[in-house]
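Left out: one protein chain. Kept in place: all the others.
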Amino acid sequence: MNVEDKQKSDTIISTKDLNVWYDDFQALIDVSMEIPEKSITALIGPSGCGKSTFLRTLNRMNDLIDCAKTTGSVFYRGQDIFDPSMEVSELRRHIGMVFQKPNPFPMSVYDNVAYGPRTHGTKSRAKLDDIVERSLRGAAIWDEVRDKLRQNALGLSGGQQQRLCIARALAVQPDVLLMDEPTSALDPISTTKIEELILQLKENYTIIIVTHNMQQALRISDGTAFFLLGDLIEYGSTDIIFSTPSDKRTEDYITGRFG
Amino acid sequence: MQQGENDMKKNQLPVRRRAYIGTMKTTMWISALITCALIIGIIVYVFAKGIPFISWDLLSTSPTYIPPHIGILPDIMNTIYIVIASLVVMVPLGAGAAVYLEEYATNQKVVAVIEYAAETLSGIPSIIYGLVGMLFFCEFAGLKTSILAGALTLVIMNLPSIMRTTQESLKTVPQSYREGAFALGAGKWRVIRTVVLPGCVDGIITGCVLATGRILGESAALLFTAGFAHALNPFFEGLMSPGATLTVALYVYAKEQGEFGAAFAIAAILMVLTLGINSLAMWLESHFKKMREQGYPQEKSKE
Partner (left out) sequence: MIGEREITVTAQESARRKRIERIIHGIFLMLGLITVGCVLLITIYLVISGIPAMRTIGLKEFLFGQKWASTAAEPKYGILPFILTSIYGTAGAIVLGVPIGFFAAVYIAKIAKGRIRWLLQSAVGMLAGVPSVVYGLVGMMVLVPGIRKLFKVPDGASLLASIIVLAVMILPSIIKVSVTALEAVPQEYEEASLAMGATPIETYFRVSVPAAKSGIAAAVVLGVGRAIGEAMAVMMVAGNAPNMPSLFESVRFLTTAVASEMSYSSGLQRQALFSIALVLYFFIMLINAALNFFLKRGNVKQS
């Protein structure tokens, strides 16, 4: 897929002149970006360049940081997510998140996955059973945990825990999945499994993933955005960014000359 | 999965969820309010009832039967005696135990046993301390009912706490200080005396302040060990004779003699003392923490 195709397909999230400060430190500078639906977008850049900040702004998780201040706008399906009438809880249900460190709750596998639906009001046992199974299948972990649904999730391996977290995120039927270095805490085999899973998920979900692994970005993403010191330096089709970047700094970063 | 235009607008949370959140919020508010109201109510009530009865005469005289007169000077002195006696015995024992645990003990099982014993001690009710103190110190050791017997009972009660504060502060003495001293060829005891103990003075002080607060408030352990006499004695004589502390005097005046004015006056004094001591302990803890952070900069950055 090339960048022209991308732009033709529907934009699901777009940001306009997005700025984020932590107290006096500006972590994002005038970022404007359009993210197409049902695609995988990779965010790359050296440590501290604002990738996580950008990601966390998209589902307003950055609201939780007291010293963070945001200006500019983010639209999700045309709605301004900073609109005072926006219900954050609903927004986050539509835009799910998977974290760097697998963070299952200290509860059973089942309760982990059922947590979201229960929160949003699903009480029926049969419905929950169904959602749990579908989500676990969706995260390609069902076969490994089908006999362990009642066991504590902290007993799973790191890779399994991360896929469980993905299943947990899927259980509320999100539209977009934000993933912040989801494989950086995992071994190569688990990483491969999660990458395959992400590629499958593209069928139904829009995925935005932060990664430090250039190969990973190249393997799975359709579009790539390169950040540097809070600036969005370059954004386009992954093939083009990795073969013929238009900015010198992108090229330097990709070829490992810094970062 | 396509969502309608106004799907995520406010008040879209289902009624059930909103009700849950509201209930939880209200319950938390009420609980927090009750907690505050209780302490404020107690303080205001005790002061309102007690302060009118506090006079120089009350504070500076001994009680007499003929003419009927109440003075709490002996109780004040007894309280001071018992605090001093307890601290003097408690500090070397508690700090020594802490030094053993942190500096000498190598066998983890021994450490576990000692720590378990300390935890057990801190869970034993004071009435049981009073009983065993009476059997051991007053009867077996022949101290009779006396301030000293009471003080020794309180020492056992408060050992775990001073051990803990000293241990915590020993843990913060940087290992490099010890290594530095050892590298100069100093023996273990010398290292402890010159480097480790000076570093844990803050823990010992905090422990003493906490213990003082606890001793001021203690009554059940003293009833049968220190007794409830109101005689005014000089320090060493006082140690060997029975005497009521302020708390015990409060109990006796309120429960046995129906002298509520005096009881409230003592209660007001006790409140001022314990509140003051507790704030002092809190202040000391944060103050020492700050000092330590500034004192060992290179160690802090290492962590």
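Should a chain be cited, it is by its letter among A and B, assigned in written order, with residues numbered from 1 in that chain.
The criterion applied here is as follows: a contact is a pair of C-beta atoms (placed from the backbone, for glycine too) under 8 Å apart; a residue touches a chain by one contact, two chains touch by 3 or more.
Only a predicted model underlies this, so the values are computations on that prediction, with no experimental measurement involved.
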Where does the absent chain touch, in terms of which shown chains it meets?
A, B
Using the document's definition of touch, tell me which of B:T61, B:S241 or B:N278 contacts the absent chain.
B:N278
Contact partner of the left-out chain, one of A:R92, A:R163 or A:R249
A:R92
Checked against the full complex, the residue among B:L59, B:I127 or B:V201 that touches the missing chain is B:I127
Missing-chain contacts mapped onto chain B:
13, 17, 20-21, 24-25, 27-32, 34-36, 38-40, 42-43, 45-46, 49, 92-93, 96-97, 99-101, 103-105, 110, 113-114, 116-121, 123-132, 134-136, 156, 159-160, 163, 185, 187-189, 213, 216-220, 223-224, 247-248, 250-251, 254-255, 260, 263-264, 267, 270-271, 274-275, 277-279, 282
Residues on chain A that touch the omitted chain in the whole complex?
59, 61, 64, 89-93, 96-97, 99, 101, 103-107, 115-116, 118-120, 165, 168-169, 172
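Assume only the chains that are shown with their structure count from here on.
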Between chain B and chain A, distance of the C-alpha-averaged centres to the nearest whole Å
51
Once bound in the complex, which stretches of chain B touch chain A?
1, 3, 5, 7-14, 16-17
Given the complex, residues on chain A that touch chain B span 77-79, 84-87, 89-91, 94, 119-121, 173, 175, 204
